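As you look at this complex, bear in mind that one protein chain is not there, while each of the others sits in place.
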Amino acid sequence: MDEIDIEHVAERSLSDPVLIEGLPGVGHIGKLVAEHLVEEFDSELVRRVYAAEFPPQVTVDDAGVTDLTAAAFHAIETPDDAADLLVLTGDHQASTNAGHYTLTSAFLDVADSFDVDHAYALGGVPTGELVEEYTVLGAVTDADLKPPLEAADVEFRSDEPAGGIVGVSGLLLGLGERRGLDATCLMGETSGYLVDPKSAKAVLDVLQEVLGFEVDVGSLEDRAEEMEEVVGKIQEMQSQQQQQVLPDDELRYIG
Amino acid sequence: MDEIDIEHVAERSLSDPVLIEGLPGVGHIGKLVAEHLVEEFDSELVRRVYAAEFPPQVTVDDAGVTDLTAAAFHAIETPDDAADLLVLTGDHQASTNAGHYTLTSAFLDVADSFDVDHAYALGGVPTGELVEEYTVLGAVTDADLKPPLEAADVEFRSDEPAGGIVGVSGLLLGLGERRGLDATCLMGETSGYLVDPKSAKAVLDVLQEVLGFEVDVGSLEDRAEEMEEVVGKIQEMQSQQQQQVLPDDELRYIG
Amino acid sequence: MDEIDIEHVAERSLSDPVLIEGLPGVGHIGKLVAEHLVEEFDSELVRRVYAAEFPPQVTVDDAGVTDLTAAAFHAIETPDDAADLLVLTGDHQASTNAGHYTLTSAFLDVADSFDVDHAYALGGVPTGELVEEYTVLGAVTDADLKPPLEAADVEFRSDEPAGGIVGVSGLLLGLGERRGLDATCLMGETSGYLVDPKSAKAVLDVLQEVLGFEVDVGSLEDRAEEMEEVVGKIQEMQSQQQQQVLPDDELRYIG
Partner (left out) sequence: MDEIDIEHVAERSLSDPVLIEGLPGVGHIGKLVAEHLVEEFDSELVRRVYAAEFPPQVTVDDAGVTDLTAAAFHAIETPDDAADLLVLTGDHQASTNAGHYTLTSAFLDVADSFDVDHAYALGGVPTGELVEEYTVLGAVTDADLKPPLEAADVEFRSDEPAGGIVGVSGLLLGLGERRGLDATCLMGETSGYLVDPKSAKAVLDVLQEVLGFEVDVGSLEDRAEEMEEVVGKIQEMQSQQQQQVLPDDELRYIG
């Protein structure tokens, strides 16, 4: 196999499609949103991208049949007048610096072949503490892209995220701009400790408003509720542990 | 040397051969089976594959003569009406992600040159505890391949192994399928802590039944017995240690 | 993207320019000097060098607009009769051995395209203790280059720095010489623990004397003063901590 191998699974023409990227990352927010779109809409798998940068691995499905590790592009013709979507999902990023560049270039080649002229890279920003209000941060390749995002309550903060945007999401903007592609990164604030469907819903809300499509968010809300129950139980356990520990501490330091 | 260097040691034509891969891995099960076939049958070394991904190393034989690290293909013309075998053995996998892809592609090139149309990748599945019943798990590139395997008591479990199949074995299925090759992975259940000839014998039994050849398994059974003695001694030592430790623990916690 | 991608941001012809390299390193001395020149002079960004060896990353500016990680070349036409300057700055070195060679070769290609015939690689030498007198050490590709540097108080010490000169600075000399380029490394002595604007000023003083330009060093002196206040506070805190610790130690060990 070459360094990159793009499989044409199906041909489909889309009108003015935008690329939505949701690979694994902080809080799995991009991945949750991208997979939600693929599941809720009438989507069709159009391309698989195999890469020597991915782990040397096949997954085994429920019938015992294997699939070579790959990133996948699904085409979605949205109802209404909204832009069509080309959605990029997968289980892996690259394993080296150079590999991220090779892989993102391949993804941009696929986007080019569908005449994509705007890419949305989705991700999360870790805050280090439990998030109360689910703000969505933005970054763009061109300041002209900001007004419609600001109208959808996306925040732009000076020099944030401080460490820049890394991985495929960052390079979709960086290498995309080098090719003349408009690109936007939408980052949901999240604690950084857990998969965060609630932050994913906040990012999805922005996408719906900006791109003008509507999608059922019920299953994402269900997952958010399940996650909140998990968080609640963890908090309960922690506070019990602290109570058990306290008397001991008192004995040691005060008694 | 190029990234890959394939040495033609001998030419031999095989009728409808299947590829049997047994490189090092969990419990060395694949390696045990593949080397057993090479030893028991009238086999001939036909190809060596050198790779810059292998350790920069020569081994020294019993006469002080060196051999460059390589993977080896042996040709076996089975008696009876069974399919001929092309058996891949070696001491190393690749050392990087990309290297696994390069190496497996080279192995598939060799298989292609012998008109192989079905590959069997052999390995082990770690269970984390001593195995009583030696089940063989299967995974295939195509669901149509399952019936004869199921008839030989190979089990197909939904989404197992959970972490997928990694290394050359995984890619023989993944990259093999991309080339139109049928491929099957047979994985013997094993504790994962020790070389496991008994699990290897279970995998070999499946191969014999599915491919229709017969081979003496005496030496494999001998090794299995030796291994059981080793395991027995380890268990004995552990139980003695626990008895020695117990009184101490009692003194510390109860006394 | 290829391994290296050189963006022509502007064309500008320079007369007998010298290359000044200031990438991150010990005490950030080279970086401080190079960025100071870019800020104080009327400089123009002429080239950006993108590299797959750099982190897969975009930075976000104060308006929320992204920039792909790159090294930058600025052109400076110095007033007076001094040589024009081509200044190389950036936030990263390469991430692998081979990458340093690829990256430095690309930098030398850019220098060649501007007819640079002398390169100055700027850096720091860690002394392990606070520096009182800010000596500048030198190393050259050709002994004939030493007299004017020695006249500017640059010290040449036998076999120093002991570990050689590593990274892009070292290769600018090593690979530069292979191309027939004269190259000089100027290394300010510094503790190695902190960003050191005072050591940077010492290096800048040498550059001014050797190349015959004059530049306002006010902002560098301001940063040096700020840094000295920081160091003063750290020293004060350390001496307080030692005093607080002492009585305790006495109680524990003597009382």
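Chains here go by letter, A, B and C, matching the order in which they are written, and residues are numbered from 1 within each.
Simple rule for what comes next: a contact is a pair of C-beta atoms (placed from the backbone, for glycine too) under 8 Å apart; a residue touches a chain by one contact, two chains touch by 3 or more.
Everything quoted here is computed from the prediction, not taken from an experiment.
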Visible contact partners (per top-of-document touch definition) of the missing chain: B, C
Contact residue for the chain not shown (choose from B:Asp61, B:Asp80 or B:Glu132): B:Asp61
Touch criterion as defined above, residue of C:His74, C:His100 or C:His118 at the omitted chain: C:His100
Contacting the left-out chain in the complete assembly, out of C:Leu173, C:Ala202 or C:Ala224: C:Leu173
Footprint left on chain C by the chain that the document does not show: 94, 97-98, 100-102, 104-105, 138-143, 146, 156-161, 164-168, 170-171, 173-175, 177-178, 185
Chain B residues touching the omitted chain (full complex): 1, 3, 5, 7, 50, 52-69, 95, 99
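Definition applied: only the chains that are shown with their structure count from here on.
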Set of chains adjacent to chain A and to chain B: none
Furthest chain, CA centroid comparison against chain B: C
Separation of chain B from chain C, taking each centre as the mean of its C-alpha atoms, in whole Å: 54
Residue numbers of chain C (touch at least two other chains): none
